[in-house]
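Complex shown without one protein chain; remaining protein chains in place.
Our next item is chain A:
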Amino acid sequence: MDKFTTHTGIGVPLRRGNVDTDQIIPAVYLKRVTRTGFEDALFAAWRGDPSFILNQDAYKAGSVLVAGPDFGTGSSREHAVWALKDYGFKVVLASRFADIFRGNSGKQGLVAGLVEQEDVELLWKLLEATPGLEVTVDLVNRTVTAGEATVPFQIDDYTRWRLIEGLDDIGLTLQHEAEITAFEATREAWRPKTLPARTLPKIDIEAARSSS
């Protein structure tokens, strides 16, 4: 994962709350088995609307999304983060995020910063007054600067540290493999194992037919 300290890029005001993951990337795009190439899927339904913010020339190359509260609700699909990243977004700011989305962002190097709603409103006004305005997101000091205004954002210490250092979670965990093994030795016998598989008797399933 790339290290992240500061980023400067065009801010995009998305004046919507409850932007769920089905809006960020509709399910039909989830059939791919690769981890990249989702930029066309981002906000797919809304991008058909010429007035949608990302269809406006000044915002097209945006990399800092400023959204309404409860961004990323709904499904756990990490594709939502991949789509934002593939499009070019490095940062999403909102006053509240869905937990799973925020977790996924942290794993993928997308900064999900919590900004007070009144500061979101301020950023929206600035970004609408000057389309294409660049904002600077400083992860070290946890601030967002747009024009003359600087507002704070929150991100938990651990995620911030990992993003700044560009650390891989699995590698970090495997440093404690001995402790995992020790824990496994204490697990009770009743806890189920999927193997060897135990099932009810095998029964043939009759296929429902499209002709019927």
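The working rule: a contact is a pair of C-beta atoms (placed from the backbone, for glycine too) under 8 Å apart; a residue touches a chain by one contact, two chains touch by 3 or more; residues count from 1.
Heads up, the rule we're going with is that contacts and distances are computed from a predicted model.
J.: One chain of this complex is not shown here; going by its UniProt record, which of these names is it: "succinate dehydrogenase", "3-isopropylmalate dehydratase large subunit", "FeS assembly ATPase SufC" or "Amino acid ABC transporter ATP-binding protein"?
T.: "3-isopropylmalate dehydratase large subunit"
J.: Go through chain A and note every residue touching the omitted chain.
T.: These residues touch the chain not displayed: 16-18, 20, 22-23, 26-28, 30-35, 45, 68-70, 73-79, 81, 96-100, 103-104, 107-108, 156-158, 161, 169-170, 172-174, 176-177, 179-180, 183-184, 187-195, 197-203, 205, 207-210.
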